[in-house]
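Omission of a single protein chain aside, the complex is shown with its protein chains in their original locations.
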Amino acid sequence: MSADSAADAADRIAKSFRAQGLMRHLGARLGRIAPGEVHIHLPMSADVTQQHGYFHGGASGTIADSAGGYAALTLLDPASEVLTIEYKINFVAPATGDELEAVGTVVRPGRTLTVCRLDVYAHSGEDRELVAVGQQTLMSVER
Amino acid sequence: MSADSAADAADRIAKSFRAQGLMRHLGARLGRIAPGEVHIHLPMSADVTQQHGYFHGGASGTIADSAGGYAALTLLDPASEVLTIEYKINFVAPATGDELEAVGTVVRPGRTLTVCRLDVYAHSGEDRELVAVGQQTLMSVER
Amino acid sequence: MSADSAADAADRIAKSFRAQGLMRHLGARLGRIAPGEVHIHLPMSADVTQQHGYFHGGASGTIADSAGGYAALTLLDPASEVLTIEYKINFVAPATGDELEAVGTVVRPGRTLTVCRLDVYAHSGEDRELVAVGQQTLMSVER
Partner (left out) sequence: MSADSAADAADRIAKSFRAQGLMRHLGARLGRIAPGEVHIHLPMSADVTQQHGYFHGGASGTIADSAGGYAALTLLDPASEVLTIEYKINFVAPATGDELEAVGTVVRPGRTLTVCRLDVYAHSGEDRELVAVGQQTLMSVER
């Protein structure tokens, strides 16, 4: 991927992200964008909790799903979009702290189907703990 | 399950649901509660969309996850709570319309582990279309 | 689906099944074939066990995967084949008894992607117990 196309991918992703009403409503923000890898951050607030005040699993799942989708997008040509076919996520530790960070990483790119690994970390001050891991299948479609 | 314990389960679920900041923030509401089956509704709004104005997959996943968790809870004794261990969800049609309805149904109850089926429907006027299906594993813990 | 095309689908499935070396080697046999639903049976033997003498989870997964694939095939035109993109399976009870029966059922057919539900039952004399449930994504390709 040339520097031009990498910058172009970042622009397309930022534009798509701003158009996702749910991301804005939850307070999520885009983080690092690299070929095959995208990060999304979600600060703790009373608007993203489950009944005990932890991050709701749905919040982890939502930012993980979007992070994987954008990771796939970094490796596709500008005329393509991606749809999530399915994902699976394991919650491996209580999700609490200052913010969540979801990392989507392409495991296997493909012209039609892309498979991503999803990792969600909880940050508490300097600490960073893995709280969820997932696996996702995406399909590329013409824009 | 006696009528008393069914009413009691509904009370516990309603209380837990009100304590979930994310459900309130998204505008979700509890629907039908029956032994082994719970429904959650989510009206369309600009706050739950992805970049094309459809319901975000994370919104479907979130209400499906909670519906399955509460379905499991209907079959457990009052001293128990449930944690989602993992879930997997397939998006089978674009999710658009007036509202989503997630249905969590217990497939296999167990003392420690419960497996639920998750179905998400999109309602458009009189139409109801299946838009996502999932499978979920929950663990019961002492409150 | 006409009676002709149903019979044709059954023929194509039987032929494909006979060509699967693993099915023959395990001793599996095709059962009921209906539009959108296929059953596969696997008798108990020392060749399909795990370390405690139960059916190995891999045996359940294998016949469930094939049952879902053939269920998808019943709804496609004769020039199509299916590939398993992914599946997920929960083991909900110890799998023991005389034989396993895997049932693949199409939940959502599609031109490109089909989603199936997978159920595996263990038969012991007259008893039939659900031992595994799964969800599978298949892609149709030109033969």
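The letters A, B and C name the chains in turn, as written, and every chain counts its residues from 1.
Here, a residue touches a chain if its C-beta (ideal position, glycine included) is under 8 Å from a C-beta of that chain, and two chains touch if they have at least 3 such contacts.
No experiment lies behind these values; they were computed from the predicted model shown.
Listed residues C:A9, C:V38 or C:A59: the one in touch with the omitted chain is C:A59.
Even with one chain removed from view, chain C keeps its contact list with that chain: residues 16-17, 19-26, 45-52, 56-59, 61-63, 65-66, 83-91. By the touch definition given at the top, chain B reaches the unshown chain through residues 85-86, 88, 112-113, 137, 139. For chain A, the residues in touch with the chain missing from this view are 88, 90, 92-93, 107-108, 110, 115, 117, 130, 133-135, 137.
Methods note: only the chains that are shown with their structure count from here on.
Where chain A touches chain C, over half of the residue numbers in use are shared by the two copies, so each contributes mostly the same positions.
If you average the Cα atoms of chain B and of chain C, the two centres end up 29 Å apart. Averaged Cα coordinates give chain A a centre that lies 22 Å from the centre of chain B. One finds 34 Å separating the Cα centroids of chain A and chain C.
Each of residues 85-86, 88 in chain A touches at least two other chains.
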